[in-house]
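With one protein chain withheld, the remaining protein chains of the complex are depicted in position.
Residue numbering begins at 1 within each chain, and the chains themselves are lettered A, B and C in the order written.
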Amino acid sequence: MDMRFTPDELAFRDEVRAFLKAELDPALARKVRLHHELTKAEMEGWHAKLQAKGWLAGNWPTEFGGAGWTPIQRHIFEEESARAHAPRIVPFGIAMLGPVLQKFGSKDQQDHWLPRILNGDDWWCQGYSEPGAGSDLAGLRCAALRDGDHYVVTGQKTWTTLGQHANMIFCLVRTSTEGKKQEGISFLLIDMDSPGVTVRPIVLLDGTAEVNEVWFDEVRVPVANLVGEENQGWTYAKYLLTHERTNIAGVGFATAALDNLQRVARAQVHRGQPLSQDPLFAAQLAEVEIELMAMSTTNLRMLSLAAQGQAPGIESSMLKIKGTQIRQRLDVLTRRAYGGQASALPTLGNEGPDDAEEALSATATWLNNRKLSIYGGSNEIQRSIIAGALAKG
Amino acid sequence: MDMRFTPDELAFRDEVRAFLKAELDPALARKVRLHHELTKAEMEGWHAKLQAKGWLAGNWPTEFGGAGWTPIQRHIFEEESARAHAPRIVPFGIAMLGPVLQKFGSKDQQDHWLPRILNGDDWWCQGYSEPGAGSDLAGLRCAALRDGDHYVVTGQKTWTTLGQHANMIFCLVRTSTEGKKQEGISFLLIDMDSPGVTVRPIVLLDGTAEVNEVWFDEVRVPVANLVGEENQGWTYAKYLLTHERTNIAGVGFATAALDNLQRVARAQVHRGQPLSQDPLFAAQLAEVEIELMAMSTTNLRMLSLAAQGQAPGIESSMLKIKGTQIRQRLDVLTRRAYGGQASALPTLGNEGPDDAEEALSATATWLNNRKLSIYGGSNEIQRSIIAGALAKG
Amino acid sequence: MDFQLSDDHRMLQDSLRGILTRHTGEALWPALVEAGMPAALLTEDEGGFDGSGAAIALIFQELGRAGVALPLIPAMIAAAAFAQAGQHAEDGAALAFADAEPGTRHDRGVAISVQGDRLTGRKTMVAGAEGAAAILVTTADALWRLAPDAPGVTIRPYPMLDGQRGADLILEDAPATRLGAIADFGGPLARGVLAHSATALGAITAAVDLTLDYLKQRRQFGQPLIAFQALAHRMADLAVEVEQARSAVTNLSGHLDADPALRDRHVQACKVTVGRVARLVAEDAVQLHGGIGMTEEYALGGMIRRLLAAETAMGDADWHLERFARGEPAFA
Partner (left out) sequence: MDFQLSDDHRMLQDSLRGILTRHTGEALWPALVEAGMPAALLTEDEGGFDGSGAAIALIFQELGRAGVALPLIPAMIAAAAFAQAGQHAEDGAALAFADAEPGTRHDRGVAISVQGDRLTGRKTMVAGAEGAAAILVTTADALWRLAPDAPGVTIRPYPMLDGQRGADLILEDAPATRLGAIADFGGPLARGVLAHSATALGAITAAVDLTLDYLKQRRQFGQPLIAFQALAHRMADLAVEVEQARSAVTNLSGHLDADPALRDRHVQACKVTVGRVARLVAEDAVQLHGGIGMTEEYALGGMIRRLLAAETAMGDADWHLERFARGEPAFA
């Protein structure tokens, strides 16, 4: 057993740090740190810088233009990026669709779509969830009926993150109503500029509109845009959910949030001393730091298994639960550290209290991060997955 | 709204305090405080003192020889008794069987059995649970077959508290296997000196043997010992469970445990000061004290409803959950206050460390009080009861 | 012992519920005034007709449940404090209360300082500061009456989480009238805590009820969500905690006039209990709803934001817990 990074890994970490120092605009990092919404141009700009370095697709094999990183390298990159407050790589093309196309797409599909993800020609979003289905993903009803060389798609998707920026969407659609509900699902690539596609933003509690509803009204999609086989989409969706989750624990984000909280606690005053020296607050801070120390190693243990080719099982569910608990706990403590100042509405524009931007971002983050335990399979679903595996094992 | 006791209630409280001061032997109170097992004679002696005062059956109407107290009076008596470390009144005759006989028993049964409960001629125990049934009480199998003027009872009961002292047991037995499982249950009074009855103590984690297994091997029970109607026992059992629970929150026991913990925390040393002044420990103590302040009022609110004749609904389930949470939390903190000293086996006899009796009792109490959230319908069952009512309401 | 509302209070409750059903927006305030609502929060000495703990608790529970965003609490605290100091406000005058400060959870005197009878520094989250006739201001150990149009006073308004308008109050050598030591105004301040806690309790019950309705109506995997035991048991736990919060509010409302040491313990216990339950309910209500609970257009959102605001008003749970554990007064 050896808990140290190898010399190669340390060198890689230094290279990542140097890159972030050289390429990450401090004003952009500040926006990320305060959880402000980024413009499409800002996100695309960061992608372009990473792609110029060959680092945009760390998880892709080199044969597809990726960096071919080990899980440990990906972990290092993600942690360093989060701690530097770099924008998160928009996951829909790189982390989600890419691996599915690489595993299940046709040669033509790979040749056409993968380079366009890397060079930014396409902005992808994800059409999985539907209104009324919630965690029952397989209960989806958005229908694709075959009509010659096309599918005709009618239905609705929701919680489509950053869909307002996207020109393409990968969707789970129902191509058959026979058999078990999982069996009639297909994986379809849809051009959002097609006639019949409507996008409406959903405003969330923190005032952001990062998720959307998407309607399809008899949208014609070429059959060539079917990934893999008809009615096999559930298999691809499951592959995507279980294999592309190295960052599910969010160790880097949690570490950045802890750094920030410790800074705030040192600055806030309590009984004439820094709040960080208040025994109760310090103990609460210590508890979450200790949780994070353990989860960080749990994450590395899982990555180490993955690096040896062992498929992740319930580990990703366990990391999702603990990771969201830690991050949401940090959000609570950060709001608490600010006291009354965190009671302004976080969507203030220019009329907010002076110097309160950080306190407001604490409230905005609390509100926004409630999603962590809901999306991508709620923590309740994750518990059922774990318990199901335990009951069988 | 008025949160004060009435002058009459205050006078009653003073009378209870005076009685406890005069009649409760300090050596006996010490045994109770340290959770040592009491002898049968000690329990009977305390019952006799209460009966001499007319207070043994505070919950019984005066027509049956009880004190006919209001719910508030019963609460005052229970709280004062607990804080003075008086022995708990053994509930099986007084609190459980008595009300069932008063409501559903024949005149003959009332005339025969009720006075014997008060004067101590009978020691009752309860035969409800069976091995393998757990919380599924209605799944019981102990069978009573009619044979002329007798039932012939064969089967097993378990978790029979203080059954080793009892000469009588009231049992739920199966008199029919037709219809729903709740429908074939009868309520039967069985003489434990009958041929075919065997009692075996179950040793628990804290070394006590307060619960027992009871076997019936073709035990003949006179039909006169059937309470109410055949196959209606489930109704009587439910009546017993929902109506005899004024003390379910255990406010008095929790208050006594809190008093004790505060005393211990003042005596233990931490960084050269009393542990009670350690900010972390003081905060944990404060949290549980505050929980108890609220629950105590929840309890009084429910009692106040009961005093107005409103039947308890899910309130007793809510009080059971919160009451056990508070008491078990107090047990944790008390063990923690003692530190290493609480790591001796609590069944030491004479060979234990000097002066460690109190620390040992903290561990014994922790172990023994795990039962609080299990027996009488586990906290999980209580949650299901509450949720069921919410879902309907 | 009697936990029932008096006949007067039941009538007040009925009248309030009726108004909240019939009126919204601009029409609400006149209707409340007509029904005597602000006056019910004050004693006769203070220019009202009730001011009891029971009245305050029931009024703010109803307002909190309905999600009404009106600066009644600061007005009540200020009116009571002014009255105690013999400086009655004019009838119906809008009053504000400046308590929270930037740079601290809820310590006083961190961002504001006193020289003679002049105040310099900042207060934050001052509800109703715009248009107030007078502002009650706390400093490290004293209460002050400030005229918003006095020299050196700047008001920077913004919307707050609970839907009210708040403001930062920026003072530069602003003249003010000292009313006395904070420690002597535990009564008016305790009523403020009660009002905030009752408001939170109202929002708590509204959020729990909405969540329960959702779980009963929404179906997944062929069953209503409430049929899933893990969710059902969480609702049961919430129901238990709601009763704890209700009892904490009852305790404080029943001890407003008790000996100050006992009253203060109930002030602190109330903030700790209601604050804890408010946060639990805010978190669980969103979680049990799933994504819909995070959207602006669904009714839960406003409740969640009000719960967050109530959690910190006049000091959060931990701030009060620490003082309770140390045996310190609630206001000093």
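Observations on the structure shown:
Please note the rule applied: contacts are C-beta pairs under 8 Å (C-beta built on N, C-alpha and C of every residue); 3 or more make two chains touch, one makes a residue touch a chain.
Nothing here was measured: the structure is a model prediction, and the numbers come from that model.
Partners of the chain left out, restricted to shown chains and counted across the full complex, are A, B, C. Considering the whole complex, the residue from A:Leu189, A:Ile321, A:Ala359 or A:Ile374 that touches the absent chain is A:Ile321. Of B:Leu34, B:Ile202, B:Leu241 or B:Leu305, it is B:Ile202 that touches the chain left out of the display. Residue-level contact of subunit C with the missing chain is found at 228-230, 232-233. Within the entire complex, the positions of subunit B that touch the omitted partner chain are 129, 133-136, 139, 158-159, 202-205, 207, 211, 267-271, 275, 278, 280-281, 284, 328, 332, 335-345, 348, 351-356, 359, 363, 366-367, 370-371, 373-375, 378-380, 383. Where subunit A meets the missing chain, the touching residues are 1-6, 9, 72, 279, 282-283, 285-287, 290-291, 293-298, 300-301, 304, 314, 317-318, 321-322, 380, 382-384, 386-388, 390-391.
Note that only the chains that are shown with their structure count from here on.
Taken together, the touching pairs cover every possible pairing of the chains. When each chain is reduced to the average of its Cα atoms, B sits farthest from subunit A. Taking the mean of the C-alpha atoms as each chain's centre, subunit B and subunit C sit 41 Å apart.
Centre-to-centre separation between subunit A and subunit B, using Cα means, comes to 52 Å.
Of all residues in subunit B, those touching 2 or more other chains are 279, 283, listed in ascending order. Counting partner chains per residue, subunit C shows two or more touched chains at residues 321-322.
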